[in-house]
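All protein chains but one are shown at their positions in the complex.
Now for subunit A:
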Amino acid sequence: MSQYRVSGKGRVDLSKKINFTFEGKSYTGGQGDTVASALLSHGVHLMGRSFKYHRPRGAVAAGSEEPNALIGTRRGPGRFEPNTRATVQDIYEGLQTNAQNKYPSLKFDVGAVNDAAYMLFSAGFYYKTFMWPRSFWDKVYEPFIRAAAGLGVSPTEEDPDHYASRNLHIDVLVVGAGPTGIAAAKAASAEGLSVVIVDENREIGGTLLSEPQAVIDGIPAWAWIEQELAALKAQGVKVMTRTTAIGYYNDNLVGLVQKLTDHLPSLPADTPRERMWRVRAGQVVLAQGALEKPLVFHGNDRPGVMLAGSAQTFLNRYGVLVGKRPVVLTAHDSAWYAAFDLADAGAKVQAIVDVRDGVSEALIAGARDRNIPVRLSYTATATKGRLRVKSLRVNRMQGGTVGAAEEISCDAVLMSGGWTPSLHLFSHTKGKLAWDDDRTTFLPEMTPEDCVIAGASRGLWGIEAALNDGAEKGRAVAAALGKAGNAVSYTVAEDRTGSGVSMKELPTDLSPGKAKAFVDYQNDVTAKDLRLAVREGMRSIEHVKRYTTNGMATDQGKMSNINGLNIASDALGRKQPQVGLTTFRPPYTPTSFGAFAGYHRGSHFEVTRKTQIDAWAEENGAVFEPVSQWRRAWYFPKGGESMDDAVRRECATTRKSLGIFDASTLGKIEVVGPDAVEFMNRMYTNPWTKLGVGKCRYGLLCGDDGFIRDDGVIGRLGQDKFHVTTTTGGAARVLNMMEDYLQTEWPDLNVWLTSTTEEWSTIALNGPNAAKLLQPFTDVTLTEENFPHMSCVECEVAGMPARLFRVSFTGEIGFEVNVPAPMGRQLWETLWEAGQQYGITAYGTETMHVLRAEKGYIIVGQDTDGTVTPYDAGMGWAVGKAKPDFVGKRGLARPDLVAEGRKQLVGLVTEDGSKLEEGAQIVFDASQPIPMKMVGHVTSSYDVGTTDQPIALALVEGGHSRMGETVFIPMPDRTISAKITGTIFVDPDNAKLKIPASAENKGVAA
């Protein structure tokens, strides 16, 4: 048995040795040990270095509130986790752990020079020190801060584990399975109520695990836990251990993270590492207990200085003495019991030092029985020892003055500054807190959620009080759900009730300016820092917190908040409630990204929408690009072609002969009903009344502010039926906007809107041979006369029911064939095969972009940005000015929208033939001083198309009246000059859109 393990104590099973390593050295422990308890059983207190000063640190607590003992854990590739608290990580065979913030080694750390230079690192030192000179930022300050900052090291490999998510709907959730929670769950679990009780520890029991002396209704505490656990399970209560309630969200939604494998020596197949539960509970009982506060004095962070209650836990739960010659330093009765337990287990307690001038006779007698020297009305002013505490310096206090010092030799200091109710989840509910002057702490007052708070977390003390309060609250939540609940009450023998006082930093005879009396261990914040912040003008605790970083570490100030508040309010000379309490926010304890991500990782991170033709594109070597959620073929390189070469070829082939394009991602909305045409008149800028059945029109959609929102070709398939297309990314937005106006502004219109985006596969054929290719597959006569540009018809294509549109987004003869989605690939392959005689090319989105830009067709969202009107875009022709109203009509008449000097869409051709960068800013005068007046920007730019020079589209102030003028585009290395042109670079007369008269173009039946 290891040196500090106490025979017959604790719940750790030592029958089988478990080996693990810390800092490369092997240690042993038993089943039920944490890394901290196992290391302490070997006398190892030094577990890490602190964040800022690199001071040696050991475990100060025994649970999840631990700020110091942060370790990295590893089990094979990818399974490294930094900042794990040694006090909650179970050991298992083969576990590898390491200390953090050490260089070059834990015992000798050069970063500890920061400790000697502590005057530099006072509160707000980042703000003060690194302001000057400016040139020092890049070379000195930033590299230094980056090297010094951060807790632990980020994992570098992908996490091979998987994480699960579940929803759970229940009647009652009990958070915390100490005496309060167990009693509450028992009382509530009646008449069929579904009850879940959760606890972050490996087993239920809470404080009872550390207080085995208590006897509940005649049954010893540990036996009682067994009995109650069996009883709860028998009543159908779901008991979840290793499960942390991380956050309390609106309407009684509580997030739970269940750890499933971090304690297992070998990972079971198909078990997630963690599971996130989203619990929606009818009622919640918060029974999170209370957390012990440290005392604030010079050297209170030396390894070996720890919370008295935690020392008691290490002894009673893990069978480990944290020291053989401890000294107890306290402001609360509870630490006396810790001293008694340690003494009874064989430790030679050097003294009990209490800051109070009187305690109960029973405590004095208890100390006397165990021959423990008692010093009342004493303060502690320093500790000694490098990597482990060797002595505590204490001074008698008399009438407000600090008397002569004496040193007490020791190997551990067990301190208690009293207890703080754990109000974290209560605080998440936006619950109100009330300051309790007697107990010098905040207590819960009221919450807007269906939630009660019970036991020590509302300031009650003692096991009997906790049990009975839990039972009462359990019945209360049952009653709130319309049930009676179980009537239970408890009597506890050997209950350790008590009281204490709350302190700011302890009085000292040493220079307070040189004291390192830590308030926040994890962020290395001292009492001196807090007082400095107040001297420098911080008045609210929120400001003090941010200036000093007190309570901002990963432990969220579980130990430091109230001590920090007491010191700040003392420095300000105001009561604590006037200084305020900082807000607790989820998560309660550090939570892995994996738990939040759940299943949403890799290819499951977001939906990838694919068309029916996507697989063909993949088989034919397409390179893809994401367009909103869609994956679209970008270009189809052939035999090692570059992207530019591929796009040039696709463009040229389409202009010369024939291109085929998958346009299925276009948004499609079916607008039907007796009032469909009136609805279209009101939504779109264009007039629709006179559009004949079988015709289509380019439609522009504005917002009521007059700016372009979307566009697309709209076909009239019947008097009461429109086939509306939208941009790929705009489909959902447009439908939502249409529904909004239809439902809330014009509920009188009889119109139905249906999203049909995924009902149709849409194949675009473009090029001089498009009609020739398509004609053999349809009865429709594809002549200029019979089926002119901007026609549409419901027909059959290659034997498939189709909606055929004669439209062009390239300037060539164009068709869009819509067939029922599943038939898309069949039609594509049919057309592809038939197209071989014309040297057909499949083209992707890049070629589509180039060809449309050459014709000056805009892309909403690229050439417009939410501040562009139809007039700005040069599309005043699409505005039905005679209509009494449409969405955007009034907006277009706003003074700013009719003012001179608006940015307008124009073409740009560079004088040196270079390609402009999209997004580049434009100026009128390149010789003006910097900062220049920017008058617009390049929206689209290409040099891979069919024009003999690079082309660009741009928004330029007053551009429409500046044709032929030269503008300048300043770039980092030079200034490019460009001439303003129209937006149409290819076939301005639209001659190529027409199908030449030819005998071949006859429908089969025509």
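Here is the rule we go by: contacts are C-beta pairs under 8 Å (C-beta built on N, C-alpha and C of every residue); 3 or more make two chains touch, one makes a residue touch a chain; residues count from 1.
Throughout what follows, contacts and distances are computed from a predicted model.
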Chain left out of the displayed complex - its UniProt protein name, from "Quinol:cytochrome C oxidoreductase", "ATP-grasp-modified RiPP", "Heme exporter protein D" or "Sarcosine oxidase subunit delta": "Sarcosine oxidase subunit delta"
From the listed residues A:Asn19, A:Asn250 or A:Gln398, report the one that touches the chain absent from this view. A:Asn250
I'm checking contacts with the chain that's been left out. Which of A:Arg55, A:Lys259, A:Lys889 or A:His937 qualifies? A:Lys889
Considering the complete complex, of A:Glu158, A:Asp437 or A:Asp740, the missing chain is touched by A:Asp740
Have a look at A:Gly236, A:Gly346, A:Pro373 or A:Pro448 and name the one touching the chain we're not showing. A:Pro448
List every residue of subunit A that touches the chain not included in the displayed model. 249-251, 253, 278, 280, 430, 448, 704-705, 736, 739-740, 743-745, 747, 884-885, 889-891, 893-895
